[in-house]
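Subset of chains shown; positions unchanged.
The letters A and B name the chains in turn, as written, and every chain counts its residues from 1.
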Amino acid sequence: MKERHSRQILFAPIGETGQLKIRRKHVLILGAGALGAANAEALTRAGVGKLTIVDRDYVELSNLQRQQMYTERDVEERLPKAEAAKRHIREIDHGVQVNAVIMDATAQNLERQLDAVDLILDATDNFETRMIINDLSQKLHIPWIYGACVGSVGMTLPIVPGQTPCLHCLLKTIPIQGMTCDTGGIISPAVTMVAAHQTAEALKILTEDWGAVRPALVIFDLWRNQYQSVKLTKAKTKDCLSCGEQRSYPFLTRENATKTAILCGRDTVQVRPPRPVKLQLEKLAKDLIGSGYVVTFNPFLVSCEKDGERIVIFEDGRALIHGTKDMIQAKAMYQSILG
Amino acid sequence: MIKVLLFAQLRDESGKEAISIEGNGWSVAELKGKMEAEYQLGGLETVMTAVNEEFADDNTILSDGDTVAFIPPVSGG
């Protein structure tokens, strides 16, 4: 381990002590898309002890333009991203423990994953989930690092409970979806620049160099050559419902997320059953073939196609309906298969 | 004069990266209202505001020479 991380140990603010601390830490990365893959690779190379990677999606051809680690073979095999990330991480450093979790994060199922987690890295693509992370971070006293990007723009902010303002202090209401990868596209350097900031802050937090943690939100635009660091000394609000004196963690207690959602950057609707189920995928595949679908499947999912419609169904009952943004239609298609 | 910097989709919507505007004594909320009306900018209620590179709320009062940045939260990843 010493030889492998010798250049990182030479960096004085980390040193041997810091390297040992990194090795003892457990990071949960929520999302294994562009930001998730980049952060997972960087933390693996940095020698983190354990990674839990949570993702609901699988690798597609259009991901390869910006999502590190993944290859054409992952696309051919339609591997879930969490699993694909785990396989690549094992090739980079077989000594890093990886827990690949294929699920759509909710307040409930995410909290169950946070036992003994030292840091949460945000690599999601929506504010609904970020607000859940933010509340869980405050409730369980786990730092998290916000990161997001679209086009050539990116934004990042470390949030340390008890020390910095939280995301809810900065955003009184959840923003309606602005520009997404779907409307604005994305170039890979915007991803890597956000991931660079997230990984740097992660290394500070994992080595417990709290004084070095950036007390500011960074926003940049790599194409227009803009960069601004916004200090947050006045941003913490006493009456914040997530981190204030009378906190209620509103994003944990309120009604569960919608059962259908349009995925960022895709002509795809996700449908989620009211309660998690455990499907018999092999049986489902056979049934679908019988119904005239063209079907491929692996131990994690079934993908089926008919009349230009493509549906991917995961073991927990969740499905991705491709080629549509109509949530009602998507739900109907889902029910026509799973009842 | 107040200098207003626009990021991300606000820049695309307005076609400008920076705007100079008379606004001495205005609050950030008043400036937002003015910008929505004059530059057809939408959704400024969820936009984060920095005054002279420091996070500011809607009640912050602006003075000549201030630089205000409007930063729409980015959600992709």
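Details
Everything that follows uses one rule, which is that a contact is a pair of C-beta atoms (placed from the backbone, for glycine too) under 8 Å apart; a residue touches a chain by one contact, two chains touch by 3 or more.
Worth saying up front: this structure is predicted, and the values here are computed from it rather than measured.
For the complete assembly in this file, the formula in terms of the labelled chains is A x2, B x2.
In this text, only the chains that are shown with their structure count from here on.
Between the CA-based centres of subunit A and subunit B the separation comes to 30 Å, rounded to the whole angstrom.
Those residues of subunit A that touch subunit B in the shared complex are 31, 33-36, 122-127, 130, 147-151, 153-155, 165, 170-181, 184, 186, 194, 217, 219, 221, 224, 226, 228-235, 264-265. Taken together, the subunit B residues at the contact with subunit A in this complex read 5, 7-9, 11-12, 17, 43, 45-46, 48, 50, 53-56, 69, 71-77.
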